[in-house]
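One protein chain is absent from this view; the other protein chains keep their places.
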């Protein structure tokens, strides 16, 4: 064929709107085989795809009836099967999503809003037990997952830190995971080492959610970020396709921006402006991936220049705990997104986001507190969205999303009309 | 006016039976303004109240119809509005209570007794999630709040210690509080620093309970102490008005006695005997406050002399972790409340209390274990009362106290007839 097999296959998957997992399953090949066909030709593990696969895929993309049959569609079974990884109902990476499936997840999150807003309660997961396993402390994430599961009626067993004395005694991740799987119905796992959550997931067939694996992924954060952007845009009457997203700060180690740019790349005609101090730029492979899909990607070290015309400003914190010894000379308080620079460079409809926690001490370089009363600051709407998005993830992975609507009951207690002291009408809990 | 404005305003509030918060809200001034008018005239921040306020308050107190309209009464709306602080449904200090409102809270606690005694269950808070945030370890208090919330049907997300790694990364209390508020429906906060819980509470509109802020307050402890005294007196056919309360031990740093003496001062004609080693006396401002209301306050360093005629002996533990370097020479084991001294100085109806934990080691100076089988020792009845009182606090703050009665169902399991091995008929769980 005229084009390389990598480009041929990538193009087919894109046009069919399928992940590698689903694509491999639909054409009847192993995921591992597909991976080797997609490797750069020079690499040692790369393999040529068999002629029959080439012909089959060609037939599909050239025949509109076959396209329809093989493409990802809302009619193709439960969402959890379509985002499955290794044929399991687990959420390990944002790579499991297409634009269609991520928006279907968000429709489930929308269903959860009356619960998240404390107007309704649901007991749809009554009797289910979540193992909320945090091998690295992260109270906010742990409580967010735990509260989301409780709000669906389930119970939560928590663990924080390496209190798994068993692992100190030489127990393998395989054993720990398999044993816990016998106790609980789903697991959220946070672990300081990249890849370890996938290892946990491989040892069980119960639903697993990656709650962050070191420098790896933290998919629920990227999902709630995207959900927030879509919700804010909907309020402002904007479309995400064609939007201008500015990411500022430590773009090298910040896994949240890595996952978010992947998800945003599922949309069309995006403009990404990446503002970072020298040495903390976004990794090449992510730039390639974003550019490949036809989006505009610009990089700069100048915050004011970068913010011009932004629809969304996504500020991040330097992940000091993830690296050391590198030169951070360029990373000064001049990098702080604050009221002065937002007023100077952005419009009234710009949205300012941050994955939190932010450093609120003087001289901090991520996000100033002087925007707290500014309606453009979306950080608390963003963190509030953690509840409906995580509820949606659990409901989908456990196959109860269709039962939520009819399970709703009125709340018995009297919730406050709004939860933040600075909330105004448009960004409160309802 | 002939009297100072401080005396004028205090008298008005006393006659109306209103806290500062409620008084300010009812006459339509800011709480902060009211505070400045109440400061001693010499102080820098003191302000004169406007003439219009003086006239308005004079009209109210001199006109019986207005008195009735503005005074605190059982008909004046939900209890949570009357004990509100900064117009929020939060419990930060015992100063939020009047005699009337504290007794109304206790009537709700009485409603909870069939649940606390394991005869009934309620699911009135089903779907609600408590954030039980203990930035300082206190297992008994944490479990007491958690179990109380569970017994109303709610779910609990716990955190212990500074596992809030986010705060170590420079996150402000404002951010932490606001983020958690998006996850949970109510928060209990324990923190080693005085004032920090109020800071948490300021950053949210959801119900917050102060679970102890260092040398500050621990209002639920004082409330369960007062509830215990009233319950015991009721059993003994005694009235609290006119009673003789002895507080013994470290009265300087023991926040429980500070809060308790404030609550007891809401009653009439009390006699307080304060027994402490030299240097650990009750602070002056509390002595003033108690005396100002017409109660008799006596101080002594002699335990035996102090115990004579006591209706209640409240022993405390020295808060060694709260101070250092001070001379504790006078604080010996002679200060221990034990069977010998109680037999010698007290009658058969004296009640012996302690906030627990007590030091049960030999040579300890707070409360001996030789009273364990003596019915006058009320410490376990006292700690058992933590459950109904904390249930009442949650029910009131969340506005479900009116639903409890009809939500009761019989317990399905077979609870023990009594829970302590030394319980006798009159002080068991029922």
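Which chain is which? They are A and B, in the order written, and residues in each are numbered from 1.
Operating definition for what follows: a contact is a pair of C-beta atoms (placed from the backbone, for glycine too) under 8 Å apart; a residue touches a chain by one contact, two chains touch by 3 or more.
It should be emphasised that the depicted structure is a prediction, and the values quoted were computed from it without experimental measurement.
Student: Which listed residue (B:5, B:85, B:101 or B:155) would be found touching the missing chain in the intact complex?
Tutor: Checking each option in B:5, B:85, B:101 or B:155, the one touching the absent chain turns out to be B:155.
Student: Out of B:71, B:403 or B:419, point to the residue that touches the absent chain in the complete complex.
Tutor: B:419
Student: Which of these, A:4, A:172, A:234 or A:417, touches the one chain of the complex that we don't see?
Tutor: A:172
Student: Pick out the residues on chain B that sit against the missing chain.
Tutor: Touch with the absent chain occurs at residues 115, 118, 121-123, 137-140, 142-144, 146-147, 150-151, 153, 155-156, 158, 160-161, 317, 356-361, 364, 369, 372, 380, 383-384, 386-387, 409, 411-421, 423, 429.
Student: Determine and list the chain A residues touching the chain excluded from the picture.
Tutor: Interface residues of chain A facing the absent chain: 89, 124-129, 131, 155, 157-159, 163-167, 169-172, 174-176, 178-185, 202-207, 398-400, 403.
Throughout what follows, only the chains that are shown with their structure count from here on.
Student: Quick one: chain A and chain B, Cα centre-to-centre, how many Å?
Tutor: Distance between chain centres: 45 Å.
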